[in-house]
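Omission of a single protein chain aside, the complex is shown with its protein chains in their original locations.
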Amino acid sequence: MELLAQIGNLLIVLILLALGYGFGRMAESRHYKSIIAREKEFARLPAIASRMPPVKRPYHDQQLVYGNTVVSVDYFKRFLAGLRSVFGGRVTSYETLLDRARRESILRMKEAADGLGAEMVFNIKVETASISKGRRNAVGSVEVLAYGTALIPRQAAV
Amino acid sequence: MDYQERLPPEGINTSKNSPLKEFTILLGGLILVTVVSIGLIAMFAGTIATYVPFEVELVMAESYADEGAETPAEVAAYLASLTEHLAALSDLPPGMRITMHYVDDDMVNAFATLGGNIVIFRGLLEKMPNENVLAMVVAHEIAHVKHRDPIASLARGVLVQLALNAVTGSSNADLVLGTTGLLTLLSFNRDMEEDADEQALRTLNVYYGHVACAAELFAVLHDSDDMTNVPEFFSTHPMDERRIEDLNGLAVRKGWSTRGKATPLPLAVTTGFDPASSGL
Partner (left out) sequence: MIMTNMEILPGRRIKQHLGLVNGSTVRAKHVGRDLMASFKNVFGGELKGYTELLCEAREEAVERMKAQATSIGADAILNVRFSTSSVAQGAAEIYVYGSAVELE
């Protein structure tokens, strides 16, 4: 009966919502802890959005570095965003998602720069793209790319 | 010029409100708005539909009504005469006529559709213990026609579907909207059934002088129904127990006698079923 099918669908949705909420919250809080810890650690490697590097210290090697992250939307967030798009307003469920993705990308870029022995990363730019925006039954995910030029102090000539 | 990194505090780019709270508020709001608007659309559709003249219904019904398999002549004649008698006593508006169709199928069902056409299945006929219960069925379907329920349901269904399509084309919450719409329509359905029950009881009282055995119909249906565990909120008809209660209450209020002699079905009907074709 069509009605039973509807009720069945409803139950499946409720289960997915519960799973999405539970696991989503857990993953998010874990990720944030890791991000905050690593940001403190990498505060020694500033990321600057300016274009002109410091001219007083010309002895730098430079290298383009980047970091990217793809974060997936969980079912609960997607459902909440769908409800929100009926009434309009701030989609708070996506704010944390993008915040995490951005900070993670910048950290990965810094890690790459650190690997090269850089002192700071200059002219950083951030690009956000949505991968398969969440068509029905398609995975909805967001990619953030952060890139910049790492300034590596040249070893003084021996 | 010194280069330093100072970390801003948390919480500027994110909102502090709890997602669960937001979820319940938005969902509750959506359901409320949907129930109210669908309710209004359904009411509007139902009322407008009753202004469509009955003659138009007859024309609409002609295009898809067909006679189906051959029906045993005696059964058909008996049913036709019973229908005519009950229709005459049902206070029908002028110009409305009822046509009875008998379908030789196991399904335990009877329904009224456009143009005053009533269909009754062999499966239901076989279960009738006496004529009074059968008369209750026929009178109930006649009541649906009298209240213009077939065209009202059609109009409601179509308009609600249109409204939902217009909105869900542009939003993601269509599961919520679809289910809420369906449940609202079902509630309208249940109201129609209650009204038909009342009118049928009235007709029965005039025809027989009493309303004994009318409530037996629901006991019969209850026994032959597999779906008795569906809660009333999700079903198209009120619960059988409630229908029995309502009818008994109505009979008491109107002073109709619930005791009387049950009229047996004519032999032609009870023996008119070939056991070989019953599909047992």
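By written order: A and B. Residues from 1 in each chain.
In this section, a residue touches a chain if its C-beta (ideal position, glycine included) is under 8 Å from a C-beta of that chain, and two chains touch if they have at least 3 such contacts.
Please read all numbers here as calculations on a predicted model, not as lab measurements.
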Residue touching the undisplayed chain, where the options are A:N9, A:S34 or A:S50: A:S50
Touching residues (missing chain, whole complex) on subunit B: 1-9, 12-13, 166-167, 170-172
Interface with the undisplayed chain - residues on subunit A: 46-52, 73, 78, 81-82, 84-92, 94-95, 98-99, 102, 106, 124-130, 133-135, 140, 142
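The rule is short, and it goes like this: only the chains that are shown with their structure count from here on.
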Length of the line joining the C-alpha centres of subunit A and subunit B, rounded to whole Å: 54
Complex interface listing, subunit A residues touching subunit B: 1, 3, 6-7, 9-10, 13, 21, 36, 39-40, 42-48, 54, 56, 76-87, 90, 92-93, 95-96, 99, 120
Subunit B - residues contacting subunit A, complex: 1, 3-7, 10, 13-15, 17, 19-20, 22-23, 26-27, 29-30, 171-173, 175-176, 178-179, 182, 186, 227, 230, 234-235
